[in-house]
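The complex is shown incomplete by one protein chain, all other protein chains being positioned as in the whole.
In order of appearance the chains are A and B, and numbering begins at 1 in each one.
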Amino acid sequence: MLNKDQIKNILKVGFTLCAITAVSALILACVNSVTAPVIAKNTAEKQSQAMQKVLPAASEFSEDNLVNENIDKIVTEIYEGKDENGEVCGYAVMVSPNGYGGAISMTVGVDTNLTVTGVDIISQSETPSLGAKCIEDDFKDQYIGKTQGVTVSKSGAKDNEVDAISSATITSNAVTLGVNTAIDAVSLIKEGK
Amino acid sequence: MSKNLKIIANGIITENPTFVQLLGMCPTLAVTTSLKNGIGMGLSAAAVLVASNVLISLLRKLIPEKVRIAAYIVIIATFVTIIDLLLKAFLPSLADQLGIFIPLIVVNCIILARAEAYASKNTVGKSALDGLGMGLGFTLALSLISAVREFFGAGTLFDIKIYGDVITPPSIVTMAPGGFIVLGLLIALINHIAAKRKAGDK
Partner (left out) sequence: MNITDIVTAVIIVGVTGLIFGCLLAFASIIFEIKSDERETKILEVLPGANCGACGYAGCSAYASAIVKDNAPINACSVGKDAVAKKIGKIMGVKAGAVEPMVARVMCGGDCSIAVNKYEYEGIHDCLAASKLAGGPKACPNGCLGFGNCVIACPFDAISIENGIAVVNEEKCQACGICVKKCPKQIIKLVPKKNMYTVLCSNREKGALTNKYCSAGCIGCKMCEKVCSVGAIKVKDNFAVIDYDLCINCGECAEKCPKKVIVKRDI
């Protein structure tokens, strides 16, 4: 089928490409070994900053994700936050309730008294200028100071209530569900479950 | 004009990859929403362009004809990955904003086109200059487009607010339709100027 010359040519071409790819891989592996630790540090810092936004009292966070099987499935990560004195001051909870247009990815800060210290919306696909207003401070900062069992009110929010976004009840309910689940999760963790 | 300067000027003006050759349109449209991103992308692509042109020119006698496309892509991808890793490590905010378009430099037509049309047939020195010229041309084109789009669409330049209180900037300019329209108008303008100069010479 193929004569000796042709086979020699095929192997020559094959090994040339092999050489080019192997050398490229070598260079990339070396560059990666230099940059990988720096990139890991950057990512950890970014995470830490995001968590600090919702739990301002904390200056460092645990590395371990404290989520276990007892906790509601919409909670993806929980990190324990310690203040400057090394005391546990609260928890940063990543939770993803289902909104109107899909999952709303949010971070909730809960202190040791099960009070909300901050809410941050990471990503959402709600209706622009309606449900999407959930990312605005006017709405989400309402949760600060609330505790277990927050409810949504359509007019004139009282103690443990928040005002809904007008014409965006589903979104408002979703965010509230996220906050409540986060608080419940922290409560479970604190009880050692 | 010295031969070397001519090669560089060719990439910046005569055969500008964006306005004359219309290469690399996808990243051009996506990245030119702000001047910072435009310049960042342009310089990254330029770096890869010069590096790949030099290496491909060095290896041009060794790469067999049949695997030349595979070899070029491997070389270009290696350089792009290096830049991607370096950006993520040392300039993470720029890396975040450019996002997926850094890896997409691999298939940016400009780089493969210059590798195929020039670097594989010319000496290392000339190829380096050609890469530099095309890279600068691309960067200038991106800068021009993003300056227009950021100014008219967001009222800022380099994130510094220039106007916006009295007139609200039309944000459609920074979105997809605006990108196409601004690009089209700039290409028309530049080709018109070039045609007038050519007719003037005649």
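Heads up, the rule we're going with is that a contact is a pair of C-beta atoms (placed from the backbone, for glycine too) under 8 Å apart; a residue touches a chain by one contact, two chains touch by 3 or more.
Only a predicted model underlies this, so the values are computations on that prediction, with no experimental measurement involved.
Trainee: Touch as defined at the start, partner being the missing chain; which of A:Leu28, A:Leu130 or A:Ala157 qualifies?
Mentor: With A:Leu28, A:Leu130 or A:Ala157 as choices, the missing chain is touched by A:Leu28.
Trainee: Spell out, residue by residue, where the missing chain touches chain A.
Mentor: 2, 6, 9-22, 24-26, 28-30, 32-33, 36
Trainee: Mind pulling the chain B residues that touch the left-out chain?
Mentor: Considering the whole complex, chain B reaches the absent chain at 64, 66-67, 70, 74, 199, 202.
Convention: only the chains that are shown with their structure count from here on.
Trainee: Where on chain A is chain B touching in the complex?
Mentor: Residue positions touching the partner: 12-13, 16-17, 20-21, 24, 27-28, 31-32, 35, 38-39, 42, 46.
Trainee: Mind listing the chain B positions that touch chain A in their complex?
Mentor: 59, 62-64, 66-67, 70-71, 74-75, 77-78, 81-82, 85-86, 88-90, 92
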